[in-house]
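A protein chain is absent from this complex, but the other protein chains hold their places.
By letter and in written order, the chains are A, B, C and D; residue numbering begins at 1 in each of them.
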Amino acid sequence: MKRKSGRSLKIAAPPGTLIHTGDKKVEKVTISIIDYDQDHVREEHASSVEKCCVFKETSSITWINVNGLHEVSIIEDLGKCFKIHPLVLEDILNVDQRPKMEDFGDYVFIALKMLDYEEDKEAVESEQISMIIGKNFLITFQEGEGDVFDAIRERIKNSKGRIRSVGADYLAYTLMDAIVDHYFIILERIGDSIENIEDELMLNPAVETLNTIHNMKRKLITTRNSIWPLREIIAKLEKAESPFIQRSTAIYFRDIYDHTIQVIDTIETSRDMISGMIDIYLSGISYKLNEIMKVLTIIGTIFIPLTFITGIYGMNFRYMPEIEWKWGYPFVLLVMLGIGITMLIYFRRKKWF
Amino acid sequence: MKRKSGRSLKIAAPPGTLIHTGDKKVEKVTISIIDYDQDHVREEHASSVEKCCVFKETSSITWINVNGLHEVSIIEDLGKCFKIHPLVLEDILNVDQRPKMEDFGDYVFIALKMLDYEEDKEAVESEQISMIIGKNFLITFQEGEGDVFDAIRERIKNSKGRIRSVGADYLAYTLMDAIVDHYFIILERIGDSIENIEDELMLNPAVETLNTIHNMKRKLITTRNSIWPLREIIAKLEKAESPFIQRSTAIYFRDIYDHTIQVIDTIETSRDMISGMIDIYLSGISYKLNEIMKVLTIIGTIFIPLTFITGIYGMNFRYMPEIEWKWGYPFVLLVMLGIGITMLIYFRRKKWF
Amino acid sequence: MKRKSGRSLKIAAPPGTLIHTGDKKVEKVTISIIDYDQDHVREEHASSVEKCCVFKETSSITWINVNGLHEVSIIEDLGKCFKIHPLVLEDILNVDQRPKMEDFGDYVFIALKMLDYEEDKEAVESEQISMIIGKNFLITFQEGEGDVFDAIRERIKNSKGRIRSVGADYLAYTLMDAIVDHYFIILERIGDSIENIEDELMLNPAVETLNTIHNMKRKLITTRNSIWPLREIIAKLEKAESPFIQRSTAIYFRDIYDHTIQVIDTIETSRDMISGMIDIYLSGISYKLNEIMKVLTIIGTIFIPLTFITGIYGMNFRYMPEIEWKWGYPFVLLVMLGIGITMLIYFRRKKWF
Amino acid sequence: MKRKSGRSLKIAAPPGTLIHTGDKKVEKVTISIIDYDQDHVREEHASSVEKCCVFKETSSITWINVNGLHEVSIIEDLGKCFKIHPLVLEDILNVDQRPKMEDFGDYVFIALKMLDYEEDKEAVESEQISMIIGKNFLITFQEGEGDVFDAIRERIKNSKGRIRSVGADYLAYTLMDAIVDHYFIILERIGDSIENIEDELMLNPAVETLNTIHNMKRKLITTRNSIWPLREIIAKLEKAESPFIQRSTAIYFRDIYDHTIQVIDTIETSRDMISGMIDIYLSGISYKLNEIMKVLTIIGTIFIPLTFITGIYGMNFRYMPEIEWKWGYPFVLLVMLGIGITMLIYFRRKKWF
Partner (left out) sequence: MKRKSGRSLKIAAPPGTLIHTGDKKVEKVTISIIDYDQDHVREEHASSVEKCCVFKETSSITWINVNGLHEVSIIEDLGKCFKIHPLVLEDILNVDQRPKMEDFGDYVFIALKMLDYEEDKEAVESEQISMIIGKNFLITFQEGEGDVFDAIRERIKNSKGRIRSVGADYLAYTLMDAIVDHYFIILERIGDSIENIEDELMLNPAVETLNTIHNMKRKLITTRNSIWPLREIIAKLEKAESPFIQRSTAIYFRDIYDHTIQVIDTIETSRDMISGMIDIYLSGISYKLNEIMKVLTIIGTIFIPLTFITGIYGMNFRYMPEIEWKWGYPFVLLVMLGIGITMLIYFRRKKWF
């Protein structure tokens, strides 16, 4: 609902007007700064935007992470300080953004989706991560708290790996790598769900199962729409045409590119399997109908002729010789038993039960 | 109907003959002019085409908006005055035009669809907007009154944003941006309808629901056909190959391009979901049939054998020992009750009810 | 049938052998010539091929139209006189040709399909139109009489529009434009048929309706196959790489190109709608089955238990106390009425009727 | 079966090992040679490979045709004599080859499929034709006897057409043209079959019909897989980049290219129609089920209430006033008749019969 009103507000406004279109996910916007070079590392929480600006000119690598987007003035001030184009600021705030990458000469702007699987809701939650890669600095914007970057923060602080010795582009790569790696976890969850549904379909197809399948399809399409544009974005980064992406980092982006393709492959496979599941469901329903009809038909086919025979001897005609016979009654009972057994044998042969 | 006769009239005529193929949506054609530069702004309603022509040579930016297309002579005169190719005039009048963009050297011609969702008819209405972007002037042609540009008019008059300080290309961008932003509103409506239908499908699938789905599909296809060609048009504008599209405006067109892609993504997703809904509908029908058959089968399976038993003791054989027994009747009643209860337990185990 | 034998004859023959593969649609081949420049116009019916040849060298524009293809020698003589490659002559006579365009340096060869909707047969008839565009001349070949060019002939004679002042390429354009415009009429007819079928499907789905849909699909595919290659052909003409296609005419071909895309869009939309109709049809059948089953089930469910009760009291046990009761009969009737009404209320609540 | 073991043998062997993977279709490998130039023509059956080699250097055009591939040594000797790359020889013997074309500088290698419709088996038989086009010579390899080239042989001998005055590339073209032309005959047969099935579906849908459709689909897919790669092959030949393909021959390849596209179009159309036929079949089955259910329901609905009435008066209550009435019996009969007729009228109105 809020999303819609955000959009609607936005539509009336001129381009470049800064309006946050998402939900307010944190109470207060917080800014954390990690500044590091090969020898030292410093982490702090900025109380004001000005504190961030001083890092613009330093030769050490600075990662400024903004949590929460609803205080538009903060974004605006950061934009002024780092000389970011108004359209970019607008894109950062518009969290319904399609993933995109744009090279503005002085910096590169990337917007991504960080996906998370909410166990209790059985839903894929999407959060927009915007990145601004400049000379010696990287600014990231998140909608709320909680991300997949904690391991990277540890690595910077503990000087593990090559992360401390290389530039902001490599830092951006590690963040993107963490996001893409996290997609695999989402897909594993979805894959598990698909297997569960398949088992359910075999055992007992219910109308709710079809709804689950339908929702699963929706989830997959959402996920795909979030991930699909990444292909193109990373392909551009890999070509390293921007001065902020070094040749030596490009090879790492090629690696993410391969992972992205693999994620997309998995999604397409899942979609194929899901469309097959609908066939199984429908055939399960048909099969059940067949089972029901069989029972009805066996009952009907056996008893209807027998009831007809009882009807004959229930007629009140004056002259019915059989009626008078001493063994008429047991004889008719035997005949009916015979007919019934014959029918049963016939159906058994037809494999009806 | 009128559309068809418009087309038919047109077919007999030589190319370049100006025939309006749409409905007459306004009584009288009106022309409004907004002329502005950084310092002043002037708005007036032109009483004649000549009044417009004087703005051709001025250095201020002029936006001429023509409401209504049925007075062909007005279009023709404007065409002469601004030296517009006859084929372009023909395209302006032919409102069944596919969205297109053509660069004629002296000006750029763009034809778009402005979509509107009519709440009461539950239909997507399409209106053609043609634009001619020249040096310092922009001419727009609309079929009728009412558009999505009021906010832009306000902005020009109030000198809000950068609109007053830049050229006719930026004005064209803001108009196109307003049109594309409005597409999101249409899609939100369609999205709401889809959710409504999904709920309806779950609760009570009716034949009418399928018709609603079919119409929804038609609506989506129409919308897609209107929007799809935009991709290409805006991609061309973004490349800024015309002298009338400045480098600095191109970045804004890139922004619209992203929005257009997002609109198309949303439409494709909706189409996917709709095709899934037909499966749900069909399975709902099958499920209902199953439910009905179950009732019939339970009734039949329980009572047919019982009726057979009553038939046996309704036979008129002279020698039927059970008939004479004192407790024969209550015993048979008990037997029948036993059979009935056994059946019910059996069906309960089979989860038939 | 004839088509097949035409093909078969052709297969045995060496390439370049001239064999007419179509039906003989006119009794006698007729040749009409319209020769014009800006000042004068002359129309005549050529009695022999030689009469045509003299127009090859004149500076006025000459349009030679051949009606009927079964007199192979006429085509051959024309070919010799205008120095046309044997493969082109073969293509002209082979009316099962896919639309194509080839530039032979001295002339451009175009083969198109002229479509016509035969009201009484409810079929789309296709006729091949071949064009040879040379310097100052245009030769067209038709299978039979009757075409969509009468308005153009009038325009030439009455010197209406720019047709008289420009070259053979523009004449070719007007002919192609007339053919493509005529496609819209076909599509309107097909569109009407689709709407009719949709109404029919709602009211009363019958097996014949499905056949109609199947035939409609076939018709659309045929139409599409005739039109699809046009896209490419006109795109080539638009690029105006041949010396016979002037720059100023190219812009007109761009216009036809847009129309062709629009025609193809319409066809694709129609195909989408038709595939949706099959779903509606199948669901209509299912719905009808449901309705029938409901009736059967209501009848069965109400009367089977009642009949069972009558069976009980039809038994001939000696000791059945109820039988002797004075109010036994009316009481049982009331019980049965009660059961029946309860059932009806139950079904009404289940919305079965 | 043999195909598989051929493949399997091959897999164990090093690349370049010559193994024939097809069936032995002729008893003995035969080689026929036609040597011709504008003035003379000579036809002979070569008893040994050496006899062929002498033709390599002559200036006349030589067509060497090898019937049968199972004597690997013959292929090997020919390969040595004409200096053919081992991979090409391997491709010639591997008859499961996908159609391909490769330019080896000294010669061009082409592998095609010649299709034949076996009336009695109702199957499309595929035979691989390999061609080696060199300077003044053309070598063709066939799996067995019987081909579509007899008319061409006649033409060479009778000096009909331009075939005798041009090079080996033109000869290759005429052979390929004959093969592609023959595809049309296959497709006509398949088209006839489709029409037959459609009629059958209308009259009496049977399970076998669905199998026929399924086989037809398989046949079409096989045919398409054989023909699809031709597009690319001929497009390459048309570009005439090899010194052995003359400019003047390229135009003829363009003609085959058009035919190939037309064949592919026809196949795609057939596939579309076949997928529609499955819908018709399924709906036919549903329709039949409906018809059956109608009969059951009409019978049930009419007689069940009537039987209930007879049940009532079959009860043995002591006090049943109607029983004693003189006109009770005929009255009840009339009531039952009335109920029956009312039902029939109701069903007639519902258009159930």
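One rule holds in what follows: a residue touches a chain if its C-beta (ideal position, glycine included) is under 8 Å from a C-beta of that chain, and two chains touch if they have at least 3 such contacts.
Everything numeric in this text was worked out from a predicted model, so none of it was measured.
Shown as candidates are D:R42, D:K83, D:R98 or D:K239; the residue that touches the absent chain is D:R98. Looking at D:I185, D:I264, D:L306 or D:M343, the residue that reaches the missing chain in the full complex is D:L306. Among A:K56, A:R155, A:R218 or A:R231, only A:R155 touches the chain that is left out of the view. What subunit D contributes to its contact with the hidden chain is residues 4, 7-8, 10-17, 85, 87, 91, 96-98, 100, 102, 204, 207, 210-211, 214, 217-218, 221-222, 225, 278, 281-282, 285-286, 288-289, 292-293, 295-296, 299-300, 303-304, 306-307, 310-311, 313-316, 320, 322-329, 332-333. One chain is missing from the display, and on subunit A it is touched by residues 151-152, 155, 160-163, 173-174, 177-178, 181-182, 184-185, 188, 198, 202, 251-252, 254-255, 258, 261-262, 265, 269, 272-273, 276-277, 279-280, 282-284, 286-287, 289-290, 293-294, 296-297, 300-301, 304-305, 307-308, 311-312, 314-320, 351-352.
We adopt the following convention: only the chains that are shown with their structure count from here on.
Under half of the residue numbers at the interface between copies subunit A and subunit B are found on both sides, making the touching surfaces mostly different. Across the assembly, subunit A contributes residues 314 that each touch 2 or more other chains. In terms of inter-chain touching, the protein chains here are arranged end to end in an open line.
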